[in-house]
Structures are given as C-alpha cells and as structure tokens.
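Shown here: the complex without one of its protein chains, the others still in place.
Chain nomenclature is as follows: A, B and C, assigned in order of appearance, with residue numbering initiated at 1 for each chain independently.
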Amino acid sequence: MAIEVLIFYLLAGVAIAAAAGVVLARNPVHSAVSLVLSFINVAAIYVVLRAEFLAVAQIIVYTGAIIVLVLFVLMLVQQQDLPEFHGGRPLRRAVGFLLGLALLAEVAAAILTRSLRGAPGSWTPEAVAAVGGNIQAIGRELYSAYMLPIQATALLLLAATIGALFLARPELVEERLAVARRLFTISLAHPRGVDTLQPVAELPAPQDGQLKPAGGDRSLVMARTAEEFTEQPAWGESRR
Amino acid sequence: MIDFTQATPVLLSEERQITETRRELVLNMGPQHPSTHGVLRVRLTLEGETVIACDPVIGYLHRGVEKLGESHRYAQIVPWTDRTDYVAAPSNNLGYVLAVEKLCGIEAPERAQYWRMIMAELARIASHLVWLGTHALDIGALSVSLYTFRDRELILDIFEKFCGARLTTNMMEIGGFSREIPPELPGMVRDFCRYFPKAIREYEDLLTENPIWLARTKGVGIVEPEVAINYSLTGACLRGSGVNYDVRKAMPYLLYDRIDFEVPLGTHGDVYDRYLVRVEEMRQSVRIIEQCLDQVPADGPLMAYESNYVIPPHETVMTTAEDMQRHFIWVIKGFSPPKGEVYHAVEHSKGELGYYIVSDGSPIPYRMRIRSPDFVNLQSLPYMAQGAMLADVVALIGTIDIVLGSVDR
Amino acid sequence: MDWEALIVSYLLGFVLLNILLVLMAYMTWFERRLVAFFQDRIGPNRTGPFGLLQPIADGVKLISKEDIVPANADRLIFLVAPLLSFVLAPLGALVVPFGDSITLFGRQINLYVIDINVATLYFLAVGSMGVYGIILGGYASGNRYSLLGALRSTAQVISYELVLGLSLVGIFILTGSLSLVEILRAQQRTLILGGLELPNWFILSQPLAFVLFLIAAVAETNRAPFDLPEAETELIAGYFTEYSGFRFSFYFLAEYINMIVVSLIAATLFLGGIDGPFIDGIWWLVAKAFIFLFFYVWLRATLPRFRYDQLMGLAWKVLLPLALINIGVTGLVRLWGIGAL
Partner (left out) sequence: MSDERQQAPVPAVQPRQPWQTGYWGPTNPEEHPAVIAVRARFPEAFEEAVNFRDEMTIRVKREALREVVEFLRDHPELRYNHLTDLTAVDMLNLRDEPRFDVVVQLYSIPRRQRLRVKCGVNDGETVPSLVPLFAGANWLERECYDMFGIVFEGHPDLRRILLPDDWDEGHPLRKDYPLRGYRDYVQPGFERPAPRVRGSLPRPRP
C-alpha cells in the first residue's frame, strides 16, 4: 500500500510543480508544455486509482486535442503580440488573484467536506466490478442520470462550433455555402477550381476529329494547321 | 480583367487585401529549396497557407551569356547556348545556328536538316521527361521521376552516340554537321520510337486518372487565353490555355512543313491542361521523329556547300591547299557575316526560343540576345499564384517548366 | 503487489522494445529495397549481403554526425522534442497480444505486456501524444518551414485521430469491450456465411471501418500521400528541417516504429492477429503486419501528395461522415441481433 501512496505523492508533486510552471513560465509555449506535463501526471494518478478509462480520456481529450489546439494558436500568434502576457494592469491582476483564491477555496471545500464526511459515493469498487468495470459504470451513469446535461452540453458545443466558424471567416462561410448549394456534392477539388469554370455554351465546338480524349474528363483540341484557334481560343471566352 | 499597370506581386481580390488586423507570414522559398528547380527564389506572403503575394526573385545563376556572346566568335558561342537550357541543349544549339545561318544566308543540306529535326525532337522529349519527373515529384509522386529519368537515359545514349556528349552536346554546327552520322544511330532512334509510347502510357497510368493528381492539378493556376497572350506566354503555357501558337506550325523552320503532326491545345488553361498538352507533345514528337526517319536520305552531304561561313570538310582540309587555308582562317579569325540584324525563333520544349543577333560585319556578334521562353513564362507565376495555397506554388513552378540556367542566362 | 508479474511485464516490454528497434531498422532496408523495386532500381546492395548491413551503417553515420542547434532555436524544447517523439512511439505496442501464453521456467507467461481494459483507447491516447514531438520540434526550430510543418501536423493529427477512433467504435459495439485481448478472442470464433466457414475477422464484418482505419492510420503516421508535415518538396522537411545527427534519427525511428505499431494494431483489430489457418502464433501476426507495411511502401511509391485543404476536406467531409454512418449501421445491426429492435 505504501508504495502506491508514494507513487501518488510523486505524481501529485510533479503535477503541482508543472502547474506552477504553467503560471510562471515566460514563454507561452513553455506554459502549454508544463500544462501537458501536469495533465499526464493527473492521468497517471487516475491509473493509480484504477480509473483507466478516465485516464485515457484525459490524455486523448485534454493532452491530445485541446492543448495541441492551444499550441496551434500560440504558434500562429507572434510573441510580440502578447505584451500583456505577464504584465497586465493592476485591476486585472487583482481580479485574477481573487478568482484564483475563490477557485482554490471551492476545491478545498469540496475535498474537505468529502473526506470529513468519509462517505464514498454509490459506486464502490464492488459496485463497479458488478457492472463489469469502470467503463461500464461511467457509461451507465452518464447516459441515465446525466442524460439531460449531456444533451445540453452537446447542443452548447454545436452552437459554439457554428459561432466560431462565423466569427473566423464570415465571408468564407457564405462562399462555401453557395458552392455547396450549387454543387450539392462533396468535392475534393479546389473551391475556385474547375467546378466553377464552365466553357460558355454557345461556343463554336471544335470540328469532328479534332477532339482527343485525354483523361480526367478532359479532351485536348488537336490543331492540324496554324490557322485554327488563333482568333478564337480553343475554349472560347473564359470566365472565372 | 486585371489592371496591369499595378505592380505584379500584389494581385489581390477585394476581400484578400492586406489589412492591419491580418498577420502575414513572409516565407522565402528558395534559392535553395528542393522544388524550385534550381536557384529560383520566391518571396511568398502567406496568410495561413494561402498565398496573398508572390514575388519571384531570379538572377542567382546569371552568367552573362549575352555579354559573353559579344566577345566570342560566332562558332564559339554554340557551346554557350548549351549551357543556357541544359536539359534541352540541342534545341538551343538549333536556335542559335539557324539564326546565324539566316544572318549569313546559308542553308544546311536536306539530310542535315532532317537530323537536326530528329535531334531537336529528341531534346524536346528529354526536356519534357525531366519536366514530368520533377513536376510529379513536386506534387509528391515519387516513382514517376525515376521512370522518366530512366527513359531519358535512352535519349542521352542517342546523343552520346551521335556526338560524344550527353548533356551539353554542342551538337549543331553552323552549316550542318561536320561529322558523319554513325551507322547504327537510325536503328537506335527507331528502337526508341518503338519503345517510348509504351513508356508514356506507363506515366499516364500513374498520373492521368489518379484522383489525387486530378485534385492537385485541376483548376489550379488557371490562365485565360487573353491573359496568356498578354503575359507573352509561349509554348505549352500558351497552348494549355487554348491558343494555337507553335513556331513549328506557325512559321515552319527546317522541314517541319513536310511533316504531318498536330498541335495539342488545352481547354481550361490550368495545370492539368498543361500536363496533358506536354504529354501529347511527346507523342507528337515521336510521330515527327518517325516521319523524319522515313524521309531522311540515307546519304548525302551533311554540311552546307563550302563558303567562308562554314568549316571545310576534314578530308579536303588535309588534301587541298585552299581548304586548308580556309580552315585556318575560319578557326583563327572566324567568319564575318554581313551587317544587319536577324531574329530567329524555334519552338523549344518550353516555348519560343528566339535569338536576336546584330552583326556589325566583324567575326564577333555585336549583340546577341537570347529570348528564353522560361524567363518570359516565369513572370506569370504571380498571376497564377493568386489565391493559391503554398503547395500549389510548387505545382505552378513545375507547370511553367523552368530551367534556371535559361531564365537567368 | 505482484512483484513477479511486474518484473515479467518489464522484461517482456524490454524484449519487445528491442525487437521493435531491430524491426524498425530493417523496415528502412525493406522500404528502400521495395521502393527501388517499384522504381526499376536496385536499392542498397553494397553493405553486406543484399545490403542487409545498410541500417547499421546508416545508424553509425547518423550517430557520428554533428548535433546542430540553430541559433534562434528554443534550445530546451528543441533538444527534448525528438526524444519525446521517440519515447512515445513504441508505447502503443505494449498492448498488442503476441500470443496466448507460454510456459517458461515453470511459469505461465501471458504473451502480452499488459492487458488493460481500455487498450484500444490507450493506443489512441499514445498516438495523440506523439504529435507533441512534431509540434514542439517544429516550433522550437525557429524556422518558418518547420513551423508550417508543425501547424499542418497539428491539424492533420487531430482530424485523423477522430476518424481513427470513430472507425473502431463498430468493433467496440460488436465485441462489447475495448480490450485488445478481448477483441482478439472475439475474432477466434468462426463465422458461417452461406455455408462458408470463415474466420470471424473484423475485416469481414467491418469492411468500411477497416478502410477508414487504414486511411486514418496512414495519415496518423504522416506517411505518403498524407506526409504533408514533412512534405519535402514544399516544406523541405517540415518539422525536422533543422535537425541533424541522432536527433534527426530519433524522428526517423519514431516514424518507422509508429508504422510498425499501427500495422500490428491493425492486424490485431481487423485481421485476427495471431489467428491463422494452420497453427496460431506470432508468425501470423508478423506476416499480417508485413502486409500493412508493404501497403505503406506501395502507397509511397505510387501516389502523389494531397494538398493541405484537400487533406482536411477528406477527413471532415468524407471519412468522418462515413465513420458515423458505420457506427449507426453497426449499432442498428447489433440491436437487431440481440432482439432489441
């Protein structure tokens, strides 16, 4: 038993140290990397507590996706654009400090009440084993007791996604939607590609035998003499 | 239509204007980059991966061939022309030699003209093979480049058999060829013509219907015909846009008017059309070579009749005093064409290659100007690249088919 | 705590890691010979018989190269990133079952390092961690090409991770477990289809998922035609442009180990792993993994590269809907099968 406690303290210590690194690092990328380290240690603590699913979900969702996206944004933003990353105005600092204190108090209260009460929840290790493991336990709990919150969260995320799209590229969304409406198909091609470029219908078609199928739904016009297609190009007036 | 009075690099549509709120990334592509085909440098301004401005910077391989041409005798310049576009050296030789012959008013014998055509078409195929391989490699198709370079070896073998050199052949001479055609050469060329269509099918199997290839090339880098003409494009870049201008057809030099061949024209003007046009041109080149082989006389003179413009044949130099004297003068002093200026263009594999020579009557050209197709074609890159993505720029550099030796001269 | 089991697991992991390293070294040889074969060339054939010593020569060369750190690199991250990539790569192999169990020195030894009940998710988690080596290396190089490679890699891995995970949900529904050992056991039954006795491999019951997994796995390992992060003709070498010597070789090793691990997992998930006609065993697993490795090389020799937007479009517009459809159909079939519909 002692060794597990030791491992726990080791992991917790590294996690806290890394969390401190998140706040203290000068470079935002270093902050993000510290956060990753912290998350991994938390995941390891989950493993020690025999909650493998939670651990893996933590890694996939937080480390594998969210922090990667944070890094993505950090790399896109030039560092000189972040003059107030550490400075900030006194008011902002004070508010941040207060909010941090409030969060700490809340977490402490939650932990303290729980350990003071000493009452485990309804999912004791025996109950978890009875349904076949903690994946099954989580699944049952989420999709029965917490069905409404889950659906509400899903809706919220969907709204957020659409909002983000419109905020990021309003003009592009319109453009893409128009293309999608017209084509009504999924195309790998470039949006300003061939699909939008049609030869004008009333063009004089090349004479028989001059068209040679060349593959890719294209044909080449084979000019035999130098007089052809000098006044009028082989595909007439183009339009973009 | 675009307002051409504006500076070229910034050709942006309304919503793509550079604003303060958008951050751009300036990326220096080249001069040492695997897919700029040498020492081209492109200064790209990117927003994410989208190109919002593109400024090609050239001159890293500038050797001053035009200045060198003003201090060498006419026959000494032929090797320099090899080194401008080193993947199609015989075509460069041909353009220069024809310009000098036009200046002097001489003409090579029929047999030499046929062999010049054969060699020029072989050079065209070799150049297109290099283009196809590198273009496909740029877009990521690894194997095609090795297939094309494998088949290019056959052409280089033919060159080697013909003149002893493989890359910078220094093949054409003013007035024809001074050395006899090796007897096994026609057989080699025939074998190549029999083999090569199969090789083209092999490349096409890998690329033409490949969905990724189509997605990468279709609709990318569209050049409308009127814009293509306005940008002075020539060669496959112009024909891919559907304008029929092939120097071999429009103003036949050598004996191209006796040959039956067709000029492929594109119908959309994008990267894919230029690809199709060049592949079809390789087929037409094979057709031309076969007809030339059928029509070429088995023997006959290869050098123009002796005047003081051409080097006398080797045997008579050794046997007659007069020719030895002429040979001496030709080699030491060179020959003096009449005063005047000529411009002669040939259809190089990349477009119209023109030589503009001004003669002041001395054995050294007063001015030799090389109108290289790649140099002129390359300036359409900013036009093609507007709104394209970073990966498209690579495809566009490939589709223009540049050789930096020829761009920078 | 069962110390003996821990030590056995550790030893097994050690052996596995070494086997992976050797396999990886010969994977480079295999790939070069195979690509050479595709391209009418000979490939490495000078170092030893059939060039078999070539990987060793390459290794010696890479290790003896100078380790260059660019002037404007983020030094610490630059030095750590390749190690991260390299350490995370073989972790996925720990959950692959290499056989049932053998008796050695009087002990029953299971031929897998660990059997955790979330093995497939664990594999996905390790895979998603692997992107850190790339993104941090690309960022820390202080080179714009590397940065672009890192950005591409980020977006690509996140998108294809999703497809990779969703393509496996059908299997989870059919087996009711996330454990690779359980999934393997589920495939050892026979499937009777119209009088034909077939192995119950998931490639037969989940063909769409197999295709999706294959595509996503190629993208996940940054191999052609999805090798955009390192696209050598656009981004020179992407995130490892600035790396040299053994740090470069770490990235190189990581890529090949990733390939092998993904092949092993794919063989276990879809082709019945160690299950085979005559005698079950690790040989079948290796043989099946080699089919995938061959496929990787084949793709590289044949296909051009996607463009970035096409790559993302493929993931989000084609593969993701297909994966969701697959899940839906599998779920309905399953419900119908247990009589709930």
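The rule is simple: a contact is a pair of C-beta atoms (placed from the backbone, for glycine too) under 8 Å apart; a residue touches a chain by one contact, two chains touch by 3 or more.
Computed from a predicted model, the values in this text were never measured in an experiment.
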| item | value |
| --- | --- |
| Chains on display which the left-out chain touches in the complete complex | A, B |
| Omitted-chain contact residue, chosen from B:Val51, B:Ala345 or B:Val403 | B:Ala345 |
| Touch criterion as defined above, residue of B:Val42, B:Ile58 or B:Val97 at the omitted chain | B:Ile58 |
| Residues belonging to chain B that touch the chain removed from view | 2, 4-9, 58-59, 62, 64, 66-67, 70-72, 102-103, 105-107, 227, 229-234, 243-245, 250-253, 257, 304-308, 326, 329, 333, 335-336, 339-345, 352, 354, 356, 358, 360-364, 366-367, 369, 371, 375-376, 378-380, 383, 408-409 |
| Contact set of chain A toward the excluded chain (per top definition) | 226, 230-231 |
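One rule holds for everything that comes next: only the chains that are shown with their structure count from here on.
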| item | value |
| --- | --- |
| Per-chain CA centroid nearest to the all-protein CA mean | C |
| Averaged-CA centre spacing for the pair chain C and chain A, given as whole angstrom | 22 |
| Chain A and chain B: spacing of chain centres that average the CA atoms, whole Å | 49 |
| Geometric centre distance via CA averages, chain C-chain B, whole Å | 46 |
| Residues within chain C bordering two or more other chains | 309-310 |
| Shared interface positions of chain A, touching two or more other chains | 76, 188, 190 |
| Residue ranges of chain C touching chain A (in the complex, touch as defined) | 1, 74, 77, 116-118, 121-122, 124-125, 127-129, 131-132, 135-136, 139, 147, 150-151, 154-155, 157-158, 161, 165, 178, 309-310, 313-314, 317-318 |
| Residue ranges of chain B in contact with chain C within the complex | 25, 27-28, 33-35, 49, 136-143, 146-147, 150, 206-207, 210, 212-213, 215-216, 389-392, 394 |
| Complex contacts: residues of chain A adjacent to chain C | 3, 27, 29-30, 33, 36, 52-53, 56-57, 59-60, 63-65, 68-69, 71-72, 75-76, 133, 135, 186, 188, 190 |
